[in-house]
Structures are given as C-alpha cells and as structure tokens.
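Just one protein chain is left out here, and the rest sit where they should.
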Amino acid sequence: MAPQFKQLRRAYGFDEVAIVPGEVTINPDQTNIDFKIENFTFTIPVIASAMDAVTDVNSAILMSKLGGLAVLHLEGVQTRYEKPEEILSEITQASEAEITPLLQKVYSQPIKDNLVGERIGAIKKAGAVCAVSITPANTKHLAPIAAEAGTDILVVQSTVTTARHISKSYRGLIFSELRKSIPIPIIAGNCVSYSACLELMRTGISGVLVGVGPGAACTTREVLGVGVPQITATIDCAAARDEYQRESGRYVPIITDGGFRKGGDLCKALAAGADAVMLGSILAQAKEAPGLGHHWGMSHPHPALPRGTRIKVGITGSLEQILFGPTSVTDGSQNLIGAVRTAMGVCGAFTMPEMHQAEMVVAPAITSEGKFWQLSKSLH
Amino acid sequence: MAPQFKQLRRAYGFDEVAIVPGEVTINPDQTNIDFKIENFTFTIPVIASAMDAVTDVNSAILMSKLGGLAVLHLEGVQTRYEKPEEILSEITQASEAEITPLLQKVYSQPIKDNLVGERIGAIKKAGAVCAVSITPANTKHLAPIAAEAGTDILVVQSTVTTARHISKSYRGLIFSELRKSIPIPIIAGNCVSYSACLELMRTGISGVLVGVGPGAACTTREVLGVGVPQITATIDCAAARDEYQRESGRYVPIITDGGFRKGGDLCKALAAGADAVMLGSILAQAKEAPGLGHHWGMSHPHPALPRGTRIKVGITGSLEQILFGPTSVTDGSQNLIGAVRTAMGVCGAFTMPEMHQAEMVVAPAITSEGKFWQLSKSLH
Amino acid sequence: MAPQFKQLRRAYGFDEVAIVPGEVTINPDQTNIDFKIENFTFTIPVIASAMDAVTDVNSAILMSKLGGLAVLHLEGVQTRYEKPEEILSEITQASEAEITPLLQKVYSQPIKDNLVGERIGAIKKAGAVCAVSITPANTKHLAPIAAEAGTDILVVQSTVTTARHISKSYRGLIFSELRKSIPIPIIAGNCVSYSACLELMRTGISGVLVGVGPGAACTTREVLGVGVPQITATIDCAAARDEYQRESGRYVPIITDGGFRKGGDLCKALAAGADAVMLGSILAQAKEAPGLGHHWGMSHPHPALPRGTRIKVGITGSLEQILFGPTSVTDGSQNLIGAVRTAMGVCGAFTMPEMHQAEMVVAPAITSEGKFWQLSKSLH
Partner (left out) sequence: MAPQFKQLRRAYGFDEVAIVPGEVTINPDQTNIDFKIENFTFTIPVIASAMDAVTDVNSAILMSKLGGLAVLHLEGVQTRYEKPEEILSEITQASEAEITPLLQKVYSQPIKDNLVGERIGAIKKAGAVCAVSITPANTKHLAPIAAEAGTDILVVQSTVTTARHISKSYRGLIFSELRKSIPIPIIAGNCVSYSACLELMRTGISGVLVGVGPGAACTTREVLGVGVPQITATIDCAAARDEYQRESGRYVPIITDGGFRKGGDLCKALAAGADAVMLGSILAQAKEAPGLGHHWGMSHPHPALPRGTRIKVGITGSLEQILFGPTSVTDGSQNLIGAVRTAMGVCGAFTMPEMHQAEMVVAPAITSEGKFWQLSKSLH
C-alpha cells in the first residue's frame, strides 16, 4: 500500500490573484452594488469593523449616512469608559514600550451595562442603522441589553467562531436559540472554511464574517500558525453560501473581513465571491475615525498571550473621500467605491452576483527588482 | 456532491518564464522579423506606444524611417495645445507633489480638431507611415477627421476594450460599422483573454493590442485588482488569433503592449506568440522622445480616480541605438532588435511564426541572495 | 518512448503552510498535550535540544520540573571539561573571526568518562528525568557508561542517522543489539523521509527525531545541498509512524527537531503530525540557558568541513515565561504552550492525535511590500 501522506491544498491571498476583464464592458455608473442583510439594504458593500480605532458613535452615524454600515464593539472603550475620548487619547500617545501593557490594562476595566444602552441610543437617535458586536462568551449577557436598546443588527464575533464551542466553564452559545430570543439579524464569524461556514449558516444566522489570519505576518498566523489567505477563504465560504442556498432557499451573504490594503483588494474579494467587505485599517485613516491616525487590533488583548499592537496609520482624508473620492492619489487608497464600480465595468458585471462570476487568475506579486520596476508600476 | 469552488488558472509574467534553445541554430542575420498590418509591412516588429512622452510628430517620423511604427495619441497634448513643447516642459519640471493634479488639469483642456489634421499632415508629409490613437468614446467624432487628414492606420485603444460596450450615455462603438465607414486598417485593444480577443477579431479589425495590468504593481492591478501577466495574456490571445485564422482564413496580428523592461522581455513576448510589441517606457528613454527623460502613463487621467503618474526614466541613447545598437551596456536595454534576432537564432527560427513554436519553461526570477549573485548575473 | 525525467516532489516548510480552524472549537484549558516515550509521560510536548548553549545539568533539571525534557549532549563541553562554565564563557566572548577555529579547538579535547557519570548523576539526584545524547560512532563506548550512571533515556543523534551505516573503519551501529544490551528507551535521528523513518522504527527504537537541513539557509543545505523542509519531513515521518503502528501495533512518537522560530511553527509541526518538538535556539534565549544569550549549532565541528557557527540570540525571559507566559510580547516568542493549546482549541482538537487531523493549507509567506504591510501584520 502506498504511504498515506497528509494533503495540503494551495490557498491564495490578495497579492497572488488578479481579475480578468470580461468579453463585454459596461459603464461604471450602470453597476448596482447594493448589499442586503435581511431587510436592510445598504447602497455600498462596505462595513466598518468593530474596532475602537475605527468605529465610535459618530463614525457609525456617518458611515450609515454614506450608505454603508459600521459595527460598534460593545466590549471596547466605548462601553468600559464614560469618556472614551480620554482613553483613546492615552492609547494614541503611549510609547512603543508602554502600549501592549497599557492595552492589556485598558481592556481589563469592566463593561458598564448602562453605557451599552447609551451608545446604541445615540446611534439610533441620529437615524442611522445600528450594528453592535459582542464576543460569544458575553453574548448571553449583552445581547438582550443591546436588543432592548434598539440595535438593528447583532454581530457575534471572535477570532474563530463555530456553530458549536465546547467549554468546561460555560455552556456554548447556540445561535438558533439566540435568534429565537432576539428577533434581529445576526452576523457571526469569523470563519474560513466551507464546512465551518456551512454549519454556521445552518444555525439560522443572517450573515457570515470571513477571515482568520489572512496574511503570513498576521499575529494569529505567527503566534498560532492558524489562518487562511483571504481569496481562498472567500471562495470556500462563497461555495458554502451557494450550497446553503440550494439546500434551504435562503441567501446568507458573506462579508470578507481583514487584510485589505487598497481598492484592488476589495475588487478581488468581491470577484472571489464576497457580498461585502469589512474594513479596519483603511477606514482608521479617515479623519473622522476615533483612532486619530492610529489603529490597534484587539478590543480585549489576552492577558497572557496578547496578539496585535498599536500602529500609526496616519490620516489620509475624509471618510467620504476614502470611499467615493475624488482623489489625486494613484495608489488605490482612495475612491474605493469608484474602483469597485470600474472593476465591475471592465468585467461586464451589472450586479454583485455577476461579479462573482468574473474570471480570476493566479498572478503572484513577485518580480525581480529592475530599474524599470517603478516605471511599470505607474503606467498600467 | 463535492463543493464547487471557483477555479483560478495560473498566469505568468515576463520574469517567470524563459525560452529554451532549439535543436538547430541559425545565424541571426538569416532571420526575418517583418511585421504586417494588412498591406503595410514593417521591417521590425516594434511599435512606439501612443503616449505623450513617447510619440510626437518627429519621433513618429523617425520610427517609421527605422522600419517600425509609432502611434500618435489624438487625445494628448499634441492635439490639445498649439505648442505642446511648452506643456511637455511644464510636466517634466513639476514637483512630485504637483504632478498628478497638473496632469489632471493639462488633460482637461479640449481637443482641437484642426490640430488633429495638422499633426497627421506633418507625419504624412515626411513620407512616414502614420498611425493615430483614439479612445472608443471619441471614435465617432475623431475617426472621420483622422481618416480625412490621411492617417494610414487607426488605433482604438482604452485600458480594456471589448467588441461590445454598454453605456447609458452613448451607443457603444461597433467596430464593423467603423471599418465600413473608414476604409483603413483598425487596431483595437487592449484585451487579455482568449474569448475577448476572439470577439474583437470577429468584428473585422486588423490588429489587436494585448495587455491589461500586466504587473503586480501596475496601477490597474493595484487600484482595480484587474490584470493578467503578459506571457499568459499573449499566449491566450495568440490562441485566439490562430483559432480565428482557422475559422476565417484571415491572420490578425497581435501586439503585446506594456510591461517590457529589457530585450529579453521582447524575445519572450514574441516566443509566446506576439507578432509585434508596443513599447512605452523603453522608448521614452531615447534622446528623441518628447518626454525629455520622463514618462507618464495616461493621456487623460481620470478626474476622480487617476492611475499612473510621472516617472523620471533618464535618457540612455538615441532611438537607433536602443533599437539596433551597437552598445557597450550589458543589461538588455539597448540593441533590442539584435537581441530578438539572436534569440530567434538560438531557437532556430527563421520567421516569427517559427519563433512562436519555440519551447518555453517557467523559470521564476527568484533567487536567494548570495555573494555570487552579482557574479552569476554577468556571466551567462 | 517518452523520455524518463527524474521527478521532484514539492516540499513545504513552516513559512509556507497554515492551519485551518475546525468546525468545532474547544476551550484551550480542555486540551491534553501529554507526550509519552514508553513509560515516561511529559506534560508538555517540548524537548530541549542536545546543544551546549541550550542544555546543561541545571537547565535539564528545570526543564524536567516544568513538565518537559532536556537532552544533555555527552560529547559537548559538559563531558570534555571539569568546569564547562569557563569554556562557555570563552566561547561567548570570542570575536567573530576567532569563533570557528575556537569551536574546532574546544571540541577537539577528549571526552572524560568520569564526567559522563557525574553529569548524569547530578540530574538524577535532583529527581529529574534524565536524557543524554551520543553520536552513532561513540555509542558502543558511551552508551554503557550512561546506562550505568542511570540515564533514563538515550538519544543517538547525528545529522543523518539511518538504520544501517556502512563504514570501513568501524562496524555500523545496530539499534536492535543496542536496545537488547541497554534496556532503556532509545530515541534516534535525524531522518526526514518515510522509508528511512520506517526502517529506523523497525529496529525497535522508542522515538525518532525528524529534521535535516530544514531551511534553505541551513548550512547542511548550503554546504551539502541536503535537506527537507520541516512540514513535509514531519508529514512523511508521521505517515511512517502510522504505517509502523499498523504493521506492529506499537506507536513510536516522532519529534520534529529544528527550524522553529515562533509559537506558530510549533503548532504547525504538531498539526503536521509531530508528537513533540525539539527546540534549540528558542530555548537558548532563556535566562537559565548555558549559552548566556548565544547559540552555536555543532557539539563537535568537523575539523575540515565545519558547519554552523555562534550566533547572538539575546536573553528574552525565563524558561518558564518562554514556555508558559504570561507575556506582553506579540511576536510568538513567548507562551509557546499557550499558543499550542489555543491552536488546538480553534481546531477542536482535545488530544494530539486529533490535532494531527487538522486541515492545513499551503499559504506562502510572501507578500508585496506595501505601506499597509506592517499594519496587517499586527491586526489579525
């Protein structure tokens, strides 16, 4: 008998793929990029991530006005501190040496239930669609409070979330029970594989976040060795979505979350099968972002095994400019929506489901360094 | 049923492939590298691209005398300004910070119909073959003017051009109608896939430009995520050309456009199936080029989502030296035609169709850095 | 007949793979990471390597107390010198130019049989499990001395060890005879292929060390061209272990040795099939390590063809902190056991055999350099 070796499937990230133009092209202004979570329709397929440097009450209201959605983290500084601005300022001003212990300390303060209600109330009062994020372990306590305060959408998110979690200390979260008790759309994640995504959809949730350790240098990949590059993760979860629709008749959108660095990455995720994208660091560069030109990944760093630290990202423009332009920069960091519509145009895709059919190739971002490199960089 | 995952085909760029010598070798001086567009025969398979830094009236005349072809862009500075030299000088002297807004402004000036006729007239008066480039959206207006002014060849070019474009604001260009109304050869592009190329050829055009976002750092790839490495694009379009010849009996040449950095790249494109190559940045380095040692990509940068900026390329020699040598540089930047003939010689290819049969391998341009690297660089 | 070309199988290293989370997750505190060598059970699957910069009597005792195992090299400074501290200090203080000749000289001193007994005695007297390492050529002489001194486990190790070695100057070591004469568990290695590992297991040994020239820049790979990346080596030897268990009913654990740089690498080795990992450079960074912040690879450098030199690794924390945390660093260099348990948790693996079933993907550690690189580095 031939030896049975463990098989490894090849996975691809943003930098390794490209979209092939179609046989027909259409004008960008004829594309429809609507994104739906149950009865909520957003005019752009972009969600601001549940990170303290990206989303606070004000930026959530602005994001909703611009047609997208922002998720407020209910376990971050906004619900631990009456005056989160002070803490945010402290975080952005700490030195490199101080930052990880400081983050560990900042997030060890207790969550205040009354602040959960206040933050949601402020968003709703402004007429914005409100989405809030909680971790599975805190869901039983926080979800009812959030629902009562009027949140429209509930996001249950952790590094890896599955349909079934086994623990000695608490009974694992059952999404089907949660949905029965809280009659609002639930988005859950993150996951990266076909089977894990399919199992999550079968619990009755309304959206799935895709993305675990997408980059080789992601700390989840470095510290745990765990992760899947985003294009393959998106392709796999899109296949699960399509399979789930065949078996149930219900279309559950998938949202690729993490690893985006420029407009081309958004286009690739959508062509790979994503219904929307969740952006963190790109939006942390908006002048309206609470991080004041900084970004840090974890809302509650592990006291014994922290992952992620604070990064200076700078402020590159307004949120509106980042999303819609106009711009004079040519690096793909602004007018993301213009880039998505243009890419759909050259693929001949009127709608996102048509964009999901776009042909893609593996085209690695590796080149020998030559003196024409910078040149070719700019000309096509 | 096994899950249905989206499939990605592997695509290759110049740096990832190499040509394998043949079983027979021939002397370079016995190779025939003629290139034909309908009744026009060029003695070298090189076309200067329709970019303001590469082609003006004078360089177009020189290029024709040297046996090749240059394409004058009818929507660039040559037709927007009476004295383009002044604008070219302004562009080459602007600072890094000023350049993209300046380009956006320069190309917002209207095209002057009378200048279209003047530029074409000047090229024809010198006895050169004249080719001019227009974008699909302006074809109905500019093509008749160019034809009347006596252009020999019409190039209809945009980042992605297909046989059918759908727009709310204007009726898409129909190439078969265009050819009926303008009885001169039409070259169209750019395209990168088998099916898109085949559809274009079926409209009756006389040549196809191949190349969209060929490099990972191309702005089309960065901003839109769209692009195909040039070797695979050329191989695919060559297959379309051969298929079209089988079905129609007509041979429509393909011209690989973009991403070239040295002589070896030209040889690889031709071995991959190209009938000719269109060069931008390499020719922008000629002392006769209008860019005065600079290059910029777009003839009309998008006002809201610009791609491509100005690059200093330097002046390395005369156009004749770049094309034919002799040279004392050993980096493949000069004597491009000598390189093509020598490569054909070691492949035993007398003609371009024979060169298309040369064996190629995937041989990535990746190596560990060692102290012999520079040495091995020079010795083979 | 088609030509018969030599076939090359693709092999993968740590940096090229990643672990895919499972469909079910479990709390890290519910994982069982015990590792067994015959009747010895260790509570963590980590072995300190038989290198003079990593293991001396004191660090061996500490490692045993922490639940793991350390291997004392019987052909290093500990058995060549009465006062090894003096030699260790000399090695760590030598200049770059002096170090290789110095190492060649230091290890040319004879091994003192009485010191073999003394070192083993000291470890046993402290109540620790004692493991010692010898090379095949010295096994006949040193193994009986070590056994008589009371060592619990014997490690027979060289760069490449096979079940059968052919030499003019001495009769090759026969492991089955060795085990009969010395009734303690024998761990042998290193090997990297299915067949070599299977042959070794068939001799009756109790554990196999896996790893030869795992990295491209390993000196074994540079000098000899020999080596196999660790993930493929581990997968192959795990298949041999499973095959051997099928044919014999006996489970012989495999220990991946070499090339580890961070916690994620440990997790990947275990997911690939390793029962435990042997760490050198990571543990040389402990403040209790004999190398005083330095590391050097060979216990006895070849006088004519040396491989490996001394490297400054620095001191990053206590051995306990490196293994168990807590930590405020986010680079995967500390709390290795926490990382292993967390990775098993997201894979839904209660035990190591379940972890061996975790799905893995090929996900290269290559990316284009962009300004968001550092950012994405920290956030997932």
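The first chain written gets the first letter, and so on, giving A, B and C; residue counts start at 1 in each chain.
The rule is simple: a residue touches a chain if its C-beta (ideal position, glycine included) is under 8 Å from a C-beta of that chain, and two chains touch if they have at least 3 such contacts.
These numbers come from a predicted model, not from an experiment.
> Of B:L8, B:A339 or B:M352, which one is in contact with the hidden chain?
With B:L8, B:A339 or B:M352 as choices, the missing chain is touched by B:A339.
> From the list B:A53, B:I123, B:I235 or B:M352, pick the residue that touches the absent chain.
B:I235
> In the complete complex, which positions of subunit B touch the hidden chain?
Where subunit B meets the chain not shown: residues 12, 14-15, 17-27, 29-30, 194, 231, 235-236, 238-240, 242-243, 262-268, 271-273, 325-332, 335, 338-339, 342-343, 346-348, 356, 359-368, 370-380.
> Go through subunit C and note every residue touching the omitted chain.
Here the touching residues of subunit C are 3-6, 8-11, 13, 15-16, 100-101, 104, 159-169, 191-193, 195-196, 199, 211-229, 232, 258-259, 261-262, 280-282, 295-297, 303-311, 313, 364-366.
One rule holds for everything that comes next: only the chains that are shown with their structure count from here on.
> Nearest 5 degrees, what's the C-alpha rotation angle taking subunit A to subunit C?
To bring subunit A onto subunit C, one rotates by 90 degrees.
> Average the C-alpha coordinates of each chain, average all protein C-alpha coordinates together, and give the chain whose average is closest to the overall one.
A
> Just grab the chain with the largest centre-to-centre distance to subunit C, centres being mean Cα coordinates.
Result for max centroid distance from subunit C is chain B.
> Same or different, please, for the subunit A to subunit B contact, judged on whether over half of the interface numbers appear on both copies.
The interface of subunit A with subunit B is built from mostly unshared positions.
> Counting only Cα atoms for the centres, state how far subunit B is from subunit C in Å.
A distance of 55 Å separates the two centres.
> Would you mind listing the residues of subunit A that make contact with two or more other chains?
Subunit A, residues with two or more chain partners: 15, 262, 364-366.
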